[in-house]
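A protein chain is absent from this complex, but the other protein chains hold their places.
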Amino acid sequence: MNPSPAASLRLEAKGIAKHYGHLTALQAVDLCIDPGDFIVVLGRNGAGKTTLLRLLATIIHPSEGSLWFDGTPLAQCPASLKSRFGFVGHESFLYDELTVRENLLFYARLYGLADGARAVATQLEALELSARAGDLVRNLSRGLRQRVAIARALLHQPSLLLLDEPATGLDAPSRERLHDLLRRLHREGRTILFSSHDVAQGLALATRVVLLERGRIAFDGRNTPEAQAAVAAQLGSGGV
Amino acid sequence: MATVAATGWSALGRVSFAIAAKDFLSERRTKEVFNAMLVFGFMVAVIFSFAFEPTSEEAQRIAGGLVWLVFIFAGILGLNRSFARETLNECLQGLRLGPVGPGAIYLGKLLSNFAFMFVAELILLPFFGMFFDVHFWREPAWMIAILVLGTWGFTALGTIFSAVSANTRMRELMLPLLLLPLSVPLLIAAVQATTTVLRGLPMSDASLWIKLLIGFDVMFTTLAWLVFEPVLEQ
Partner (left out) sequence: MNRRNYHRLSLILFCAALVMVLWAWYAVFLQVPTERTMGVVQRIFYLHLSSAFVSFLAFFVVFISSVAYLLTRKAEWDWAAATAAEIGIIFIAAVLISGPLWAKPAWGIWWTWDARLTTTLVLFLIYLAYLLLRYYTLEAGRQARLAAIFGIIGFVDVPLVYMANRWWRTQHPQPVILGGSESGLDPRMWYGLLVTFVAMLTVGALVFLQRYRLEESRHAVNELRRAVGQLE
C-alpha cells in the first residue's frame, strides 16, 4: 500500500556518550543499523532508551562520539538527510488545535513534498485514519494520536523509522494493529528500530535485539532463543 | 514521493511561510494570542487614562511614549502565548525533524509573531487616539512605517528570547527580563518618531530615529538568525 521507500540508509553510532551534568545517560555506545534491520531496544526504566532514540533521530547532540549516515559524519551531511528517516517519540509533535489532515498537510509542506495532498491521503488510508481526518487532534484517543504520529513520520517515505516505546498507553487491539503495521513496513523494505519496555512483545517482533543497561549496550545480536534467554537473565537478575 | 529541493532560499521561504501559515490557521481557530493582546492592551490603555489626566497638555506630550508601552506589554503577552503552542507536545522538536535549518523556524515564528502584534496595534491605535485625543493619522504612511519598523525589531528579539525563556525554570516570566533592557534603543526611537508625528512636526526631524529603527531591525534579525540554532538544541 505504501510506495517503496527512499534509498536505504545505514546509520552508525560511534563512541556515543551523553551526559547531563554529573548524570551519564549513555556511555560508550557503538551501534550499527544496517538497511533491512528490525531492531528492538530493550532495557529497564532509566537505562537510556529514550536518550538513545532521540540521539539517533538527531534531536539530541551527543556529549562524546558521533553519528555516521552512509559513511558520512552528521556534520557533513546535507539537510536532505532528514528526509530519509522518520521519528515517533513519546510526544506526538502534533498541534492539538489543528485537525489530523491539517497537521499532516503542514508536515508535508515542511518536508517539501511535491504532492503533499496525495501523500497525506495515502497515509490516511494506510493507517485507517480517513474517517477521522477532520477531527481535532485534541479530541483523539491516545491510540489514534499515535497512529497520526506514525502517519506524520511516514509522510516523506523514509527508509529508516525510529520509534520510542510506540506501544505505551495502547490497549491490546491497538497494540496488535501497531505490530502488524511495523511488520508490514519492514516487509516493504524499511529499516525499523523501536524501543520497548515489554520484553515479550519486543522479542516477538524484532529480528535483532539490543539491550541497554545503565547507559551501556549489554547485548547486541540476532533474535535467537539463546539471545532471548541471555536478555531475560540479564533483566531478571536485577529485578525490573 | 519526490521531495522538492531541500536547500537554499526557496526551501527557507517555503518552510517559514508554512510555519507562519500554520500559526495563522491555529490562531483563526483558537484566537488565543489576539484575545490576550487586544484585551490586555485595551485595559492598559484605559488604566493609563486614569493614571495620567488624558486630555491635559502633559498627556499630549507623553502619549507617544504611552502608546508604545501599551504595545510592548501586549506584545510580550502575545509572544509568550505564541511560543507556548510550540512547547506543547514538543512540536518544536517536530519542526527540527524537517530537512531545513533552524533559521527557517526562526523566520517562520517571527513572521507570525510580527503579523499578530502589528494587526493588534492597528486595532488598538484608534482607541488610544480617542482616549488621549491625539491624532496618529496626520502622517499615515509614516505612522505605518514606524509601526512596522518598531514592531519588527521587537518581535525579532522577542521571538528568539521567548524560545530562550521557555527553556528556563522561570519560563514566561524570563521573557520581559531579557527583552526589555535590550529593547531600549528601539523604544526610544519608536517613541520619538511617534511623538514627532503626534506633534505635527516635520518628519525630517524623525529621520535619525527611522534610521536607527532600520539599523536595529536589520542587525538584530540577522544576529538572532545566526544564533538561533543553539536555542533549539537539547
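Lettered A and B in written order, each chain numbered from 1.
Here is the rule we use: a contact is a pair of C-beta atoms (placed from the backbone, for glycine too) under 8 Å apart; a residue touches a chain by one contact, two chains touch by 3 or more.
Bear in mind that the values here come from a model prediction, so they are computed numbers and not experimental data.
Asks: Across the whole complex, list the residues on chain B that are touched by the chain not included here.
Replies: 157, 160-161, 164, 167-170, 174, 177-178, 180-182, 184-185, 188-189, 192, 208-209, 212, 215-216, 219-220, 223-224, 227, 230-231, 233
Asks: Would you write out the residues of chain A that touch the absent chain, in ascending order?
Replies: 19-24, 27, 63, 214
Going forward, only the chains that are shown with their structure count from here on.
Asks: Which bits of chain B are touching chain A when the two form their complex?
Replies: Spelled out, the residues of chain B in touch with chain A are 1-7, 11, 14-15, 18-19, 22, 25-26, 29-30, 85, 88-91, 93-101, 233-234.
Asks: Going by the contact rule set out above, which residues of chain A touch chain B in the complex?
Replies: So the residues of chain A in touch with chain B come to 3, 54, 57, 59-61, 78-83, 86-87, 89, 91-98, 102, 106-107, 109-115, 118-119, 152, 156-157.
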